[in-house]
Each structure stands twice: as structure tokens, then as C-alpha cells.
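Okay, structure first, notes after.
One protein chain omitted, others in place.
Letters A and B mark the chains in the order given here, with residues in each chain numbered from 1 onward.
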Amino acid sequence: MSTVDRPAGAPAKSAYRQMEESIDLSTMEQPLTGYGDGASHELLTLNMGPHHPATHGVLRLIVTLDGEIVRDLKPIIGYVHTGIEKTAEQKAYWKAIPVVERMDYLAYFFNSYAFCGAVETLLDCEVPKRAQYLRVIHMELNRIMSHLVWLGTSALDLGAMSMFWYCFREREAILDLFEYSTGQRMHTRYFQVGGVMEDIPAGWAAKVKEFAEKMPTRVDQYGALLNKNEILLQRLRGVCPLGEAELLELGVTGPLLRAAGNPWDLRKAMPYSSYEDFDFQIPVGTTGDNYDRYACRLQELKESSKIILQALEGLPEGPHITGDRKISLPPRHELATSMEALIHHFKLVTEGFRVPEGEAYFPIEGPRGELGCFVRSDGSSKPARVHMRDPSFVNLQATAPMCKDAYIADLIATLAMIDPVLGGIDR
Amino acid sequence: MNTLSGPLAEVSYYEPWWIQIIKAIVIFAVILQVQPIIIVGERKGLGRFQGRYGPNRVGPFGLATPLADIIKLATKEQFRPDSSIGWMFALAPVISCVTAIGAIAIIPFGDTQDIFGTPVGLYGIDVSIGPLFVFAMGAVAFYGIMLGGFSSGSKYSFLGSMRAAAQLISYEVSQGLALVGVVMTAQTLSLTEIVHAQQGMWYIVPQFAGFLIFLTASFAETNRAPFDLVEADAELVGGYFTEYGGTRFTAYLFAEYINMCVVSLICVTVFLGGWLLPFGIHPPGWVDPFIVLGKAGLFIFFFIWVRATLPRLRYDQLMSFGWKILLPLATLNTLVTAIIIVATD
């Protein structure tokens, strides 16, 4: 227990302050053995974050440094914990969608899809093919957008500041597309249980096609700026590698695992939402160093564009949401003519739909790895438990093994390559 | 050949003391006024490199942005951390600024001109130890950064100043050696004499290797990207000036930009023939300073260009590059130059 001496005459400490000071933080600063032999070695504990330009949010790292070399590292999280899982339990299923979307703020379509998918599993609800394709298009656009933010911020962390703006230029184009089709740039609440909110507007497909055709060229341009840059290669090649076996033990998925040579991608392995219809490849690395992580994601940008083009090409006609009136709202025009539709509308808007009792875990391949949503239903119209298995949360555990005995600059670079999104970690 | 007996180069005319003072004031004022232009140029330039406008709110085309910046910075609260060493914390930015401006004194902006019947050299002072003076100023400037980081009492600042200590010393060696070739070729240490010696051919041609080494080392000496490890914002937040704000931060900012000017001007003087123009063009004497500043502008643009393009090196890579590549190359350049001079003499 630590105490702080207060000047005489200062008001007595409140109960809260006393309790705060009684917190034992000694487990956070465990002394390292094997280093620090007196005169020649002195370890420096550096508190990085939560306010630090390169921790991608409010991640706090307690770093033990031996000069410039990281000897130990402890992530401390929870600074943006907003209790979304708890909030979702208080809302009807269809009202919980916008809440879960706000977890990983770079992968909102994935969040809402994982949740909707879990609820659809519980409902045993068939999603029309057109809705599946529209979901794929939006999710792949979202994946590109997420990777662009990653590329821009990672390059910024490495000191290549211009990349940030080039990436955000393309991201802006994607956000405009989202606004066009869904009405919102971020947190669109476009996916519904049973399909998507509404059909895409006229002219949208052409714009997406134009973008998806342009994107691979842009990726080549990024590559031209970064791949041939000797400084960048030196900063990335052979830096902070972690083997496939260890990554699997740590539960790391997504591009990080693929960079280590394991082609595990849920889109291919356990296809959902008609991913089996599309012809795309999974980029894999060899050694799992920062360069592989970088190269894998860069290649994924191209593969996602390919998927989008194929999905637009083969976009089937048909309804955009399930016809089951117990789940989806009836079309507007029916309300004026059909009593039944009016009742359904009233029931859905006031109470929401009921979901049979049971539990479902719905994993999808998010931009950062396996994004799974666990939903337990107790038979009411509100979920009894919503849990997001956020890839950033799990992948973050790999930071310490990766960065051990690396330079502090490499710690930043590796953290950027892990691509944690604190909104997803803290939820 | 000049004798290196006295501290001042042999000048063939007499300059009264009041001219010296006026020159000092004019040069100081001009260089200080150039800084905001560089800053707005850098921000505008970076903006264009990055596909955006850059600052365009204050004044026409955003040209008054530095003015707004300075007003903002000057009105900030003067704060310092509890754990800092007060006098050192206040002194450090001053050292940085003074040494940066001091180095300007020997930059020749033009030849000796006849102004209202009085011969005036368009330079602060023509010392016979030109480059040595610059390096001496650079070496003291290092204390500004080092003490600033050390006295802040912050771990980020401390790491930044440690990096600064290692980086500035390492690269000063190569930077100095790169100039030895020029000095040997020109057979003088006086910067005006070096410019005069470039009448036939600018030294960038015979000393191209030296030029590249000097330029590279200059990036490290001025803490500019890709060698901006001292203030690596991604790792060390702000490096040595993490804890600085307000006018003290402004002082560091100015010192950085003046340093950039100094190395650009030295580069112009030593490698690009100072105020000389190629193809036998001899403009009137009053154009000389504009030629020098224009050439320096090219270098400053290059600095900005590099900043927009290159990522940052890692600390160990910076060190090994400095000691294992740049220093041997600089030494080799010196040796080869010496051999050629002896062989052709």
C-alpha cells in the first residue's frame, strides 16, 4: 500500500481516495530476474500510454527497458470499456445491433454480421441469397477500409507519414460508398437479422465496381512507395517474428497467423454468407515477421477487391431480407392494406421478435482474425448474453512474446502490425 | 595559399564596427523572417505531397499561418514538470537557438560589395576556420537538445536526449570528414575563399561523394526525417521536447528550422558555388544573396520532400549506418581526394 503525504491542513482524504490508494499494483510491476546486475545494467520502467500517439487508442503498456531494448511488457486495458455486452442484454435483438457495431469501430459490418449471424442461427432463419451477397460486398469493403486504416497508421508509426493520407483518401471513398448505400459513414446498422436493411440504391453497384477496379492499382502504388524502400524493409524484415505453433497456442488468428504460414481463413475453411461462391486466394507468409504481416494484409486488400467484383457480377435478384414476417418488418406499402402486416409491424417495433431458447456461437473472419459472437437466448425478445470474441483482445496477448528483447521502435512497429483496435478490446 | 595564423581570414579592406553591427542585425532579422516562410512552405509542401491543401485558413493561401502559430505558442502557459531541473530546463532551448543563429554568422551571402562607397562583405564575418566554426556551433547545439531532454525529468525526454547524444556525435564525424575533401581541394578553410575557388567548377562535381555524405549526415544533424529519432513521435511522443510548451517549444522549433537553413546554406556555399552562377553569368552584386537563398531553398525543399517520403530508421540501424557505412565512405573520400591532389600537383 502506498500513501501520499498531504500538506498539513489539507482536507482529509475521501473514502474513495483512500480506497484508491489501497489498491495493490505490485503485480503489475513484477521485478525481472536475470537482468540488472547493478552497475552495468539498470532497468527502466516506462509507462507507455494510455495517452501515447502510437498505441492506437488507449492501450497502456508497462514496458521494462534495458536501454532501448524491451525486456518485459504488460498491456493494461479497459480504458474504453463501455459495457456494450451488458447494454446489449437490455435491448431487444434488433435494437442490440447498433450497440454491438460500436465495439470494433473499424469493423462495424463484421460486428453486426457476427451478431446477426448468431441470432439467425438461433432462429434457424434462411437469409436470401441477395442479402448474403450484399453482406459480402459490404464486409469486404469494410475489410479494405480497416486494412487501409491499419496501413496508414502503421506507416505513420514507422515514420512514413504520407502513407496515412494516401490510405485515408481511399478510406474516404469507401465511407462515401457506405453513406450512399446505408445512409451512414460509420456504424451503419445496415445488417438486419434475416438480411439487410434495404436494397442498394440505383447506381451504387457501378460506383463500387469502379472503386474495386481501382483499388488493386492503388495497392500497387502503396507497394511501390513502401516495398522498395530499403529503410522500411530493414525496419520490417526479420523483426519480432513469432512461430505458427506459438501463435496457435496464444489463440492468434487472422493475418497474423497467416503471416506465419498457416492459411487459416474462416471464409475458406468454414464458409458463411456464400463465401464459397467466390474465387479468391489467401495470402500467407513464411516466417511470421513484421514484413510478412505487412505483405499479407497488403495482398488481402487486392483479394477483397476481387471478391467485391465477383459479388457484384453475380449479384442475384430477389428479396434483400427474409420474408418471415415474424422477424423482418413488413414493407411500408403493406401497412396500409394488410391488418396482419400492421400487427406484425407493431409487435416487431414494440417488443421485437422472440428467439428460441438456446446458445449459439457464430465465428466469422474479421479483418483482424476470428470475430465470434456468442448469443444466449432465454426465449424472450432480449438476448440473455451477448459476448464478442474480439480478435484484437486475444491477439494482444501475443505482444509480449513478440516484442521481448526487441528495440522500443520495433515494439511500436509490431504493435502497429498486430493492429489492435481498443474499442474491440475493451468493448 | 592562406596562412592559418589568425582567427580571421585576411580581408583586403577595412570594415568599421558599426557596419559589423548593422550586418549582424540584418542577417539575424532576415534569417529569422525566413523561418516562418519555411514553416508554412513545409506545411504547404507536405500537404501537396500528401494530396491535401495544407494550411489555408489564415491569411491569403494560409500564408499567415505561422503568425497565428506564434501567437498561439507565445500565449501558452509556461509550465514545467515538478521533476525537472528548473534552470537547465529554461536554458536548454536558448542554447539551441543561440548556437543555430550563431552558425549563420559565417555564411557568405555574397561577395564584397561597394555600398555607398564603403566596401561591405555580404557575410557576418569571414573567419579562416569556417567549417570548424560551424561544427563547433553544432557541437554546442547538441547540449541544447541533450540538456533539454535530461532536465525535463521525463523518461521519454531522457530516452530522446540519449539518442540525441549518440546520434549527433556519430554523424558530426562523417559530416566533418565529408568537408575535408572540399577544404583540401580549395586549400582554404575560409568559406568565402571556398566559394571563390569554385569559379571554374562547383565542388559538387569533383566532390560528389563528399556532397552525398554531407547531405546524409546533415539530415541526422538536424534531426530531420528519416533520422528524426531524437523526436520520434511514434515512439518517444516528442523526444527531448516532450515536456516543452509555449515559447520554449517555439525556441526549439525555430532552432530546428534555423539548423536546417544552416546546413542548406553550408551545402550551397561549399558544394554549389555559393553566390556563383553557372555558364559565366555575372549578375550585379546585389543579386548574390538571393542566389544563395534560392539555392538554399532547393535544399530545404529536398528536406521536406524526404520527410514526406521516407520512414524512420531504428536506433541501432542509425548507429551502424553512421559508423559502418558513412564514416568509412567519408574517410575513403578524403583519402582518394588527397591522393588525387598529390598526384596532380
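Here is the rule we go by: a residue touches a chain if its C-beta (ideal position, glycine included) is under 8 Å from a C-beta of that chain, and two chains touch if they have at least 3 such contacts.
In this text, contacts and distances are computed from a predicted model.
Chemist: Can you pick, from "Branched-chain amino acid transport system ATP-binding protein", "Helix-turn-helix transcriptional regulator", "NADH-quinone oxidoreductase subunit C" or "ABC transporter permease", the UniProt name of the chain not shown?
Modeler: Answer from the record: the omitted chain is "NADH-quinone oxidoreductase subunit C".
Chemist: Looking at the whole complex, which visible chains does the left-out chain touch?
Modeler: Contacts of the unshown chain, counting the full complex: A.
Chemist: Looking at the whole complex, which of A:Pro241, A:Gly288 or A:Pro363 touches the chain that is not displayed?
Modeler: A:Pro363
Chemist: Touching the left-out chain: which of A:His51, A:His81, A:Lys214 or A:Lys326?
Modeler: A:His81
Chemist: Spell out the interface residues on chain A facing the chain that's missing from view.
Modeler: 11-12, 14-17, 19-20, 22-23, 25, 27, 77-78, 81, 83, 85-87, 89-90, 121-122, 124, 248-252, 264, 269-270, 358-361, 363, 370, 372, 374, 376, 384-385, 387, 389, 393-394, 396-397, 426-427
Here is the rule we go by: only the chains that are shown with their structure count from here on.
Chemist: When the C-alpha atoms of chain A and chain B are each averaged to a single point, how far apart are the two points in Å?
Modeler: That pair's centroid distance is 45 Å.
Chemist: Sort out for me which residues of chain A touch chain B in the complex.
Modeler: These residues of chain A touch chain B: 44, 46-47, 52-54, 65, 68, 155-162, 164-166, 169, 225, 229, 231-232, 234-235, 407-412.
Chemist: So in the complex, the part of chain B that touches chain A is made up of which residues?
Modeler: For this pair, the touching residues of chain B are 46, 49-52, 155-156, 159, 225-226, 228-229, 232-235, 237, 307-317.
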